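Only a single protein chain was left out; the remaining protein chains are all shown in position.
Moving on to chain A:
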Amino acid sequence: MIRRISNVVVMKVIEVSDLRKEYRGRNVVDGVSFTVEEGEIFGVLGPNGAGKTTTVECVAGLRVPDSGTVRVLGGMGPAEVRRHLGVQLQSSALPAKIKVWEALDLYASFYPAPADTGALLERVGLTARRDAYYGKLSGGQQQRLSIALALVGRPRVAILDELTTGLDPQARRDTWELIEQVRADGVTIVLVTHFMEEAERLCDRLALIDSGRVVALDSPEGLVSRIGSPQRVRFRPSRPFDDAILRALPEVTGVRHEDGRVEVSGTGDLLPPVVSALAAAGVTPADLRIEQATLDDAFLALTGKKISA
């Protein structure tokens, strides 16, 4: 049991260690370990079939792992976990003819101290649709109702699995905003996703999962910088100049010319030194572009695969 000695001590909300789960002779989860700290948005990122869902299903108590341990909120029993853990699963739905308010009201009745359902509907933007049938909602609205159901018991931790899959870009951004608000209320969030952009935007830390293993665990920036972060700066110089002024910079590893454009490659924070060296030489860079490594590149470098295939 982890006790909270003071508010400075960060509580480990979820501790997973050496989790294994075999399914039809395949090691779907093959030794996964990670911890989730209170108040963070923790991402579980990986391609389809990497074992993400099975991992969080074990955390939520829906599946029994073959070996390894899962401790939730300091080792609560399954019944208590279900009270404090809100779960939104990929392959779960509601009866088509249940109304929005009925579903929320029913789920609220499952918990000892539920959230105010009216306020929750307002927050997920479904107040105007409260009398609509679940089956008549758009994909984004169904997802938001599903999030509301995961939050109606006022959980300390919410597990959200692929919550923006199949949504249009606007609905996706709205959902991201909602998640950020929920976190601001102090709910710890575990986000399962295969969207790079989503992970980069929302997550404080990420576990990159591939073939049932954690390949890396870090902040999005940390993961990107881990691969040596080859950055590229491209521009069209206002007048010719000597490459040596750029090659002399410690950050720069290469300079190439192509059709009147210059491409400078290097590591770290490349842009400021390049721009000031050019300014010192009286060169103005036009059409300045910077290319940074993304999580996609990080995943590719770490596993040799593309994540979003």
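Here is the rule we go by: a contact is a pair of C-beta atoms (placed from the backbone, for glycine too) under 8 Å apart; a residue touches a chain by one contact, two chains touch by 3 or more; residues count from 1.
By definition in this document, contacts and distances are computed from a predicted model.
Looking at the choices "Radical SAM core domain-containing protein", "NADH-quinone oxidoreductase subunit C", "Transport permease protein" or "Cytochrome c oxidase subunit IV", the name in the UniProt record of the chain not drawn here is "Transport permease protein". Of the listed positions A:L19, A:L73, A:L89 or A:V187, the one in contact with the omitted chain in the full complex is A:L89. If you put the hidden chain back, the residue from A:V13, A:V28, A:V44 or A:A60 that touches it is A:A60. Take chain A: the residues that touch the chain left off the picture are 60, 62, 79, 82-83, 85, 87, 89, 91-95, 97-98, 102, 105-107, 109-112, 149, 153.
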